[in-house]
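Complex shown without one protein chain; remaining protein chains in place.
Moving on, here comes chain A:
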Amino acid sequence: MEWPVPGRTSTRFWVPAASGGVPDSPAGRMCVCPGPRRIGIPIRSSSLPLFSDAMPAPTQLFFPLIRNCELSRIYGTACYCHHRHLCCSSPYLAQSRLRYAPHPAYATFCRPKESWWQYTQGRRYASTPQKFYLTPPQVNSILKANEYSFKVPEFDGKNVSSVLGFDSNQLPANAPIEDRRSAATCLQTRGMLLGVFDGHAGCACSQAVSERLFYYIAVSLLPHETLLEIENAVESGRALLPILQWHKHPNDYFSKEASKLYFNSLRTYWQELIDLNTGESTDIDVKEALINAFKRLDNDISLEAQVGDPNSFLNYLVLRVAFSGATACVAHVDGVDLHVANTGDSRAMLGVQEEDGSWSAVTLSNDHNAQNERELERLKLEHPKNEAKSVVKQDRLLGLLMPFRAFGDVKFKWSIDLQKRVIESGPDQLNDNEYTKFIPPNYYTPPYLTAEPEVTYHRLRPQDKFLVLATDGLWETMHRQDVVRIVGEYLTGMHHQQPIAVGGYKVTLGQMHGLLTERRAKMSSVFEDQNAATHLIRHAVGNNEFGTVDHERLSKMLSLPEELARMYRDDITIIVVQFNSHVVGAYQNQE
């Protein structure tokens, strides 16, 4: 039987097939067992035969299979909690669990009930398979579960911020999701920070970076006097100046346990900044500040893992943070100055409206992966010539890691000695974990990985309407031009593009009505969403070959059991920042 191609997506990690791995199948053909998601070679197929409307008879068998898995999910509620627990306490176990074909596991789950299962299966099979579909409200509730919008408050109708507000959303494929997002307003300096973080090998690192990075950036941006003031306040136990105003979805949590530890590291950082200051107060360079903040945080993550913590929970946490990884794409908007700092393969895309009303995309970040020649070049230059072939293999760093820059991932940064020392002295969970113990092949001249971001500067113009920050889950499925067009049309609304005017033409009421109904149908998917990011996800997941949202397809994609979801898509996290053209224009006129 043919297993349809779970195209489009691939995991960052290609852990070599250890025990239980399924031999690589030829692209486009797989065995029925969904198997490990590590299926390494990214297959970028444009269509998913699985969801073709005219379903060939054999593939209909797939439906019972999905139900099977779905059922196992129900059975596995306990398993799910367990799984979650594992994920929080050990992403590696979860990871490694996925390395084994899940199907036999389900089989074991289901076996005691097999006779019943077959019975119901037969019965259900006779009934309509559509039963499985999600209704539009169900689809919406899934898509909207994580959506968040923030409007910069207007005072007296005069909004002086160049940012009107932002919409953000994320759709998990991993369970739990490994992507994170953050947004905050700098309170002691001007500007707003927004970022998406794509974790791999668990969510620990992306979580930590999403909590901490903005503080490092904000501190880097602070003038000397403010730093002194804050330090003095800490010293004398006075109330601190607030640095950031967070804009968080209720699901975006901060870890309470580690906040003391994180604060101490941050404080050390600003103390050093204070000491470094030579007294001559110079204008702070945002680019430099961003680079410093990224590097410093990565350094702190690494140090905290090396030093450890007397509290065993924290000790384990800092290790998990260090051994997992995360990419980051952060935008800093202050007036017309837009800086994008990127580490890894998330992307920042500017939506520009041309004079004729059409949309074009301007990329403000470079992906740090094998598709980027300059990155390949950089890696080759940073390592001896004899490693030229091994440093990037099969488009992955050391044949393993897709992004070429990332936070955490000390496996690619520490010396072998250090890794061994830390693992041995670390808690048992770490010690027992195969992945952590595993040393990348051809590991001669670490570090192979850096968190140093590439910073791009863009001066906002009135035609720059919005910025899309998104993890690769989006960019894998949609072309950047489509992304910008869909957001642009969403934000402006259809009628802004082409208002209907009767003018001198002869139009009957009936004709007009037909025209309007048509336009409304086109817009209905726009109206369904109050959030540009949600709208984008709807398209990313539900687009058919004609570029319009196909509900049936959307429903099928969203009802994939979590074990399968990762094969069809990656976590998607999107922030759409809308700019205030009037304010931007006013800035321009001032000069």
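Note that in this section a residue touches a chain if its C-beta (ideal position, glycine included) is under 8 Å from a C-beta of that chain, and two chains touch if they have at least 3 such contacts; residues count from 1.
Note that contacts and distances are computed from a predicted model.
Novice: Which of "Importin subunit alpha", "Beta-adaptin-like protein", "Pyruvate dehydrogenase phosphatase regulatory subunit, mitochondrial" or "Sperm associated antigen 6" is the UniProt protein name of the chain not shown?
Specialist: Not shown, but named in UniProt as "Pyruvate dehydrogenase phosphatase regulatory subunit, mitochondrial".
Novice: For the chain not shown, which residue from A:239, A:276 or A:509 touches it across the whole complex?
Specialist: Answer from the full complex: A:509 touches the omitted chain.
Novice: Contacts of chain A with the missing chain: which residues?
Specialist: Contact residues on chain A toward the absent chain are 157, 494-495, 499-502, 504, 506-510, 512-513, 516-517, 519-520, 523.
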